[in-house]
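So that we are looking at the same thing, I have put the structure below in structure tokens.
Only one protein chain is missing; all other protein chains are in place.
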Amino acid sequence: MTTTTAPRVVETPRAIARLRPSPRWLLHIVLVVIAVIWLAPSVGLLITSFRPPAAIADSGWWTAFSPARFTLANYEHVLFSQGMGQAFRNSFLITIPSTILPLIVASLAAYAFAWLDFPGRDWVFLGVLVLLIIPLQTTLVPVLQMFNGLGLNGTLHGLWIAHTAYGLPFAIYLLRNFFASLPRDLFESARIDGANELTIFSRIVIPLSVPALASLMIFQFMWVWNDLLIALVFMSNPEYQPMTVRIQALLGTYATEWHIMSASAFVSMAVPLIVFFALQRYFVTGITAGAVKS
Amino acid sequence: MSKRFTLILMLVAALTLAVAPMTSAQDDVRFVSFMTTFGGSELDALMQSLNAFTEQTGIQVIVESNRQLVPILRTRIAGGSPPDVALIPQPGNVAEFARQGALVPLVNADGSPGLIDQELLDANYAPGIQSLGIVDGAVYGVLAKANSKSTIWYKPPQFEELGLEVPTTWDELMAVQQAFLDAGITPWSIGGGDAWTLTDWFENIYARVAGPEMYNQLFVTHEVSWTDPTVVEAMELLGQVLHPADEKLAGGAEGTVATDFITAANMVFRPDNPEAAMYYEGGFMGGIIANNFPELTPVEDFSAFLFPPIKEEHGAPVVGGGDLLVAFTDRPEVAELIRWMASPEGNTLWAETGAIVSPNINVSLDVYSPLGALDAEQVAGAEVFLFDGSDLMPSAVGSAMSSALQGYVADPDSLMEQLQFIEDTAATSY
Partner (left out) sequence: MKKNPVLGWAFALPAVILLILFLIYPTLRTIQLSFTQGIAFRPEPYVGLDNYITLFTRDPFFFNLRNFPPTGAFFTTILWLILFVPIVIGLGLMIAVMANAVRYEVAIKTIVFLPMAISFTAAGIIWRFVYSPDPNTGLLNAFLMAVIPGFQPVPWLGRVDLVNFALIAAAIWLYTGFCVVILSAALKSLPSEVMEAARVDGANSWQLFWRVTVPMLWPTIVVVSTTMIINVLKAFDLVYIMTNGGPRNASRIIGFAMYHETFQNGRPGYGSAIAVVMLILVLPFVYFNIRRFRVERQ
């Protein structure tokens, strides 16, 4: 998208601009309404997570304050159930490498697809796009057979590699788009200065793409953190089972224990939210614009 | 700053790679891996028995609990890493896996011992129960737990108030229904969003209209067609409960197919604003109701009666469900576990928790709570125990039946069309 937008010079008479209603208060109202709609279901879940099962069964969460019937028992049940601490640790052991590895592998490939010319490039990239549609479920049986052959079944390494591979198509697709929108002059002047591709990649491309990398990182982190299916299929070893697996073992066959479900949803949400807040500043500060100038 | 960002990423990656140890199967420890859908308190109850087994034999039992048991099992079998044993709720799936060669026979087709021997089974299980685990002559599964699905739950105080007696025939049940309608009370709440509640209704009626033999011919072998007059008759009887839905079902037809089975029960038994009087489902509902409403006294405030007989000659067969224990590997540890799970001791420890009813004839009825005894009496006292028909059918036919019944709830006139649809699916599935 290098040349799309030399901004059209728009000559609007100031008077017309002034005729429109002031958008400022409208803006605030719309945003607040959106916030309320988006929050209501989650708040409902949060309040539900503090209610005893009998209260959940006979009345809505919005009536929870009259009369107030609250309990911490749901959280106690989830947090102190057997093996939850270990499962919490396992979730980190699984998620951190499974977030970082695909980021590295995908950004290398995305750079090649965006800025290096090599035979077959367009075809390979086309292949990556098609792979976006592959439903995970259709790959499980062949991959499991392969893992058994390689002794990777039931190991952390196996899970990391699987999550990395499954995360790649989207990561490559997203990053290639961001990399391609970087100004061309940057690369040309660096190459004239004699920088090699690895230097350009690590010194120019990566630093300029921090907003994209940070958002990608959040998504990958959450997908892996919340994954149940891959863990159920590839991690039969209970020593390394993540929280999602432990939590569903707290639920009965029919899974309608709302009180445990709601509490465990908040327990497992906490970490992705912390990651979101931690990375927030990286995509809020517009790094690119400033860096391009220098 | 961004360089630091990259650096941190690399560092964390390196650290995790270094910290995480390679995992390996515990070769030195004797263990059995065990897959089940049980979780929460159900799993705690099962562990009472499994822990005792570990204490006696030193064999660890590694339990994998998940609620998508069949999909995960299919994947793991095809991928070459099934668990050692599993508790499977559908005999239909047991037959399927056995015919694929994925299961190890417990007793061979010629009667010779497989993992265990026939005498152990004969000493502990009635022939009707044993037959549920038999595929093509060989025994592949043992029914580890059972529950009645022929219980109608009601509120005794409400019956008393209206001067109603527990019905013992279909006509009496219809009279009770009419009494509620006359009193301005919606008689039924059905959780038709979980379509199996509807299939359970049909199965109970069909078993009473056509008898056990035809029941098996309809569900297991498909020798009886879905457009058979007996099926139509049973459906029309079911229609007496369902239609008109606006009067007889809490939430009407559309509300019924949008409600899950637990919410439907809550709508009957919650102390404030109950929306209906009666609820039909399995014996396991007692525990769920007691859990959701601790202020209610079981048996006094809520109780159950046996689904009444319809035709005298067929009596009141008990339709029920249960889980079959099957083995995927033939290691000696696996055989030891199966032997334990089939024994009176292993079953008693489990049944004592009140979580299950054991089909083992050597488990005393005294071990159950008053609620559990209701269920256990029906299972143990059953002249005929029929397994839940929709679990015996090929999965695709079960799906078709669910959909057809939901359609029938919505529109009584669509009956023949719905039955034809099940028949079309069945014709290509056996």
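Labels A and B are assigned to the chains in the order they are written; within every chain, residues are numbered from 1.
Note that in this section a contact is a pair of C-beta atoms (placed from the backbone, for glycine too) under 8 Å apart; a residue touches a chain by one contact, two chains touch by 3 or more.
All values derive from a computational prediction rather than experimental measurement.
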Kindly state which of the options B:V32, B:M47, B:I62 or B:I77 is in contact with the chain not pictured.
-> B:I77
Write down which of A:L79, A:V141, A:L186 or A:I204 is the residue touching the left-out chain.
-> A:V141
Chain A residues touching the omitted chain (full complex) | 1-2, 4-5, 7-14, 16-17, 20, 23, 27-28, 30-31, 34-35, 37-42, 44-45, 48, 56-62, 105-106, 108-109, 111-113, 115-119, 121-122, 124-135, 137-139, 141-143, 146, 161-162, 164-166, 168-170, 172-174, 177-178, 180-181, 187, 191, 197, 201, 211-212, 214-215, 218-219, 222, 226, 228, 244, 248, 258, 261-262, 264-265, 268-269, 272-273, 276-277, 280, 283-289, 292
Interface with the unshown chain - residue positions in chain B | 68, 70-71, 74-75, 77-78, 93, 96, 100, 102, 193, 195, 251-252, 254-260, 263, 267, 273, 275, 394-396, 399, 402-403, 406-407, 410
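Everything that follows uses one rule, which is that only the chains that are shown with their structure count from here on.
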Taking the complex as given, what residues does chain B use to touch chain A?
-> 2-3, 5-6, 9, 12-13, 16-17, 19-20, 22-25, 33, 37-43, 62-68, 72, 75-76, 78-81, 83, 89, 260-263, 266, 270-273, 291-295
What part of chain A is in contact with chain B in the complex they form?
-> 53-54, 57-59, 93, 96-97, 100-101, 103-104, 140-145, 147-148, 153-157, 202, 206-207, 210, 232-233, 236-240, 245, 248-257, 260, 282, 287
